[in-house]
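FYI, not all chains are in this one, though none of them got moved.
Chain naming follows the written order as A and B, and within any one chain the residues start at number 1.
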Amino acid sequence: MRIKVINPNSTASMTAVIAAAARAAASAGTEIVAATSPSGPASIEGHYDEAVSVIGLLEEIRAGERDGCDGYVVACFGDPGLLAAREAARGPVLGIAEAAMHAASFLATGFSVVTTLGRTRIIAEHLLRNYGMEHHCRRVRATELAVLELDDPASDARGRILAECRRALDEDGSGAIVLGCAGMADLAADLQRELGVPVIDGVGIAVRFVEALAGLGLSTSKRGDLAAPLPKPFAGAMAGMAWRG
Amino acid sequence: MRIKVINPNSTASMTAVIAAAARAAASAGTEIVAATSPSGPASIEGHYDEAVSVIGLLEEIRAGERDGCDGYVVACFGDPGLLAAREAARGPVLGIAEAAMHAASFLATGFSVVTTLGRTRIIAEHLLRNYGMEHHCRRVRATELAVLELDDPASDARGRILAECRRALDEDGSGAIVLGCAGMADLAADLQRELGVPVIDGVGIAVRFVEALAGLGLSTSKRGDLAAPLPKPFAGAMAGMAWRG
C-alpha cells in the first residue's frame, strides 16, 4: 500500500520529522511517500496561512492520484482543505487532527490538546465541533511556541510542551494528550513515557487509520458531496487547478 | 464608504448580477466596488471549487486594503475563506450566507434555504452549525440547478426556485426563505412579492450589514486569531501571497 503524507507547509525539515514519524508508524508493506508543499507558507499559524496552503495540498493530492497512491494524510493539525482533498482523491484521506482526536476518544473519556500559538487554538476548537469531539476534549492549550521554534533547541520546546501537558492532566482532569502540531511528532513517545498517559501524535495514527480503511477496501464515498469535482474552467493563475472529468 | 463585493468565481456575468444587487441595496454615499476573481472557478459547486477560489478572494481583499476599502462582502453562498479574509482585512468582512442566515433569524422563528445543486447542501449545513443557526433553519433544499444555469432562460430557474420555495413554506413550516446562491440575487424581490414572506438575498443584506458595522466604527477584531497574518515566506507559486508585516 502506498500512502502519501503531505506537509502543507514548505519547510522541508519539518517534512523530515513527519516522514520519520509516518514511517515509524507504518506497517510492513506500506510505502510512505512524503511530500513538502511546493507552494505553502513556511509554517501554518492562522486562517490565512491555512487557506493558502490548500493549493499546494491539492496539487500533491492530484499528483498522488496520478501516481497510484492508495490514501493520504494531511499532516497539519488544522486539517486544511480536508473535504476538498476528499473530493480530489479516490482513497481515504485523513487529517492528523481528525485522526488524533478520534483516537483519543477511544482511549480516554476526556483529553486535552496541547498546541503551538494561542492564535491557532480557535482552529482546533472549530475542528472539535465539526468532528463531534467537543464533549470529549476538555481544553485546547497553547504553549505560545511558534511552529518553527519546535525544531530550535534554544526554544526548550520539549520542556514547555511537557509542562503544558502536566497542567492539562492536573487542571483539566484529562486522561490523554493530543499533540497539536505535526512538528511535535518526534516528541510523542518520550512525552508518553514521562507522563504515563497516552500521548497521541496525529501523523502516526492517521497513517495507521488510512491503512486500516484502505486495507479493508474502504474509500472516500463518491456518492454525494465528496464525488469528484465537476469539470469546469478555472481562470488565470488557477487555470491548472481545473478538474478534468 | 467604499465596500468591495467580491465574486470568488470567474464568471463576469454573475458579478454583474451581484454588483447590481449590491448597488441597489447600498445606501446613498456608499461606493460599491465589484470584483470578479482573477483566478476562480467558473462556478463554485463543491469543496474543491471553494478551496481553490479562496486564493483569488484573498488577492482581491489585499488589493482592497491597498485601495482603502472600508469593508468587504464575500459574494458566494459558501462563504469561502471568510476567516482568512478577516485576518487580511481591517474593516468588517461578511459572507452572504452568514448575513442572510442571521437576517432570517431576525424576521422569522424558522427559515429554509433554497440552493442550487444537492452536493452544495452540506456546505450550507456546515455553515449553519458554525454560525449557530442550525436551530433556526428548518431545512436546506436543493433545486438541482447548476450555478450557471441560473442565468440561462432555458433552465426555467425562476420557476423551479419558486416551486421549491413553496414546498419550503408548506412542508417545513418556515416563515422566511434564504436564497442559497449569489446568482439568485436578482430574483429575491420578485419571489418575495409572489410568496408573501421575506425572501432574503445575501448580497444585499451583507452590504447593508457591512455599512452598519463600518458606519459605527466597528471593525474586525485584531486581537487574537483574526489579527493580521504573521509575516513569513511562502514557497513557489504562492510566494506572492506572503504577508509583509
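By definition in this document, a contact is a pair of C-beta atoms (placed from the backbone, for glycine too) under 8 Å apart; a residue touches a chain by one contact, two chains touch by 3 or more.
These numbers were taken from a predicted model, which means no experiment stands behind them.
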In total, how many chains does the complex have, if 2 are shown?
6
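Criterion: only the chains that are shown with their structure count from here on.
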Tell me the angle, as a multiple of 5 degrees, of the rotation that maps subunit A onto subunit B over the C-alpha atoms.
180
Hey, which residues of subunit A end up touching subunit B in the complex?
10, 37-43, 45-52, 54-56, 58, 81, 83-84, 86-88, 118-123, 126, 129-130, 224-227, 229-230, 232-239, 241-243
